[in-house]
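Before anything else, here's the structure in question.
Just one protein chain is left out here, and the rest sit where they should.
In order of appearance the chains are A and B, and numbering begins at 1 in each one.
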Amino acid sequence: MQITLLSALDYAGVATFAASGALMAANKRQDVLTFIFFAAITGVGGGTLRDLLIGADVFWVADPGYVIVCTVVAILVWLTRGRMLPGQTLAWLDAVGLCVYAVVGAAKALSLGVSPPVCVVMGVLTATFGGIIRDVLAAEPSILLRRELYISAALVSATLFVGLRMFGADWTWASGIAVALGFVVRAGAIIWKWHLPAFTPPQKRD
Amino acid sequence: MQITLLSALDYAGVATFAASGALMAANKRQDVLTFIFFAAITGVGGGTLRDLLIGADVFWVADPGYVIVCTVVAILVWLTRGRMLPGQTLAWLDAVGLCVYAVVGAAKALSLGVSPPVCVVMGVLTATFGGIIRDVLAAEPSILLRRELYISAALVSATLFVGLRMFGADWTWASGIAVALGFVVRAGAIIWKWHLPAFTPPQKRD
Partner (left out) sequence: MQITLLSALDYAGVATFAASGALMAANKRQDVLTFIFFAAITGVGGGTLRDLLIGADVFWVADPGYVIVCTVVAILVWLTRGRMLPGQTLAWLDAVGLCVYAVVGAAKALSLGVSPPVCVVMGVLTATFGGIIRDVLAAEPSILLRRELYISAALVSATLFVGLRMFGADWTWASGIAVALGFVVRAGAIIWKWHLPAFTPPQKRD
């Protein structure tokens, strides 16, 4: 199990999303196994979809470390009864995870020669799909339908990263700037409720 | 990006389903990014599942044109506030898309040497899965559970196409007849509420 910067970020992202999955199980007053199930699905769901779509080996199948990380995180949340993770702390961890993951997802697709627009899609999917599956399985209103900047933050990070790399920026700068600006967008959504205008249907005449 | 008849039909089908996804986002009064997300998922969802199942490269990962089409359609629906797509127009577009897509899906599977019964399944999945994911993510009653002939129309198109090809009909005739008869079934469902008999549970004795 080779540990590089990318894979360290990857583990951090998985652990963060796993914690949000375990907290969802806690909200539903489930048992410890369901904690692990939700932690794992939320933690690895987005990256799994990315890998299937780009035809790569699914990352956690090749490396059992990810499943173990999700299991440990779920058990920790269970044992501490979520006290280590009050709502706001998790929202901020999740914001970091979201932007890091958008960059990791886009970077993996880029490295496999996928075209830039599709790399942006992969970044967004990697960052958001775990949360989407978590909400669907828990029968909660999907994060997709909450009117906050969530997908947008992932989109900013993924687009900036892919764009900067296209213009020749080196990996460190591109990922640093991309994560930082995506995080600003998400932070604005958390603190000042930033959002995009919602659709307003046209007046009906009948 | 090579444009053949099959891929032109393919783009038309993706655009139609993308519009239905964007309209779902409009019903939920979402922002423009969510329009794009729903348009993309509905537009490419069925074909994505087909490609994963038959082990082909996922079509929109190899060709960024599909993601761009979905994005453009979503923005158009947003800008025109859906006025270009009143309910009935969309139902008819969707009916065409459904039958075209059932044939495209079955044809792609056939061309990869998949056995006929499984090709029929692939046609039905390609045509219906985008709409199923759209409904699940929007937390709407699934099209699966509405008692109209929807899956049936896809099944008629896919079965006829595969059957006619088995009996040696050429591509043009097979696809034309298959799309036309599937469309008749769906049109009957839209206009005269055609449906299959629903299950009636046996009398209970207790």
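Just so it is clear, a contact is a pair of C-beta atoms (placed from the backbone, for glycine too) under 8 Å apart; a residue touches a chain by one contact, two chains touch by 3 or more.
The model shown is predicted, which means the values in this text are computed figures rather than measured ones.
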Of A:A26, A:V73 or A:V100, the one touching the omitted chain in the full complex: A:A26
Candidate in contact with the missing chain, chosen from A:F17, A:W60 or A:Y101: A:W60
Touching residue (missing chain; options B:A25, B:A127 or B:I151): B:I151
Missing-partner contacts on chain B, residue numbers: 52-55, 114-118, 121, 132, 136, 141-142, 144-145, 147, 151-152, 155, 195-202
Hidden partner chain, residues of chain A it touches: 25-26, 28-35, 37-38, 40, 48, 52, 57-58, 60-61, 64, 67-68, 78, 81-83, 136-139
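By definition in this document, only the chains that are shown with their structure count from here on.
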Rounded Å distance, chain A centre to chain B centre (Cα mean): 29
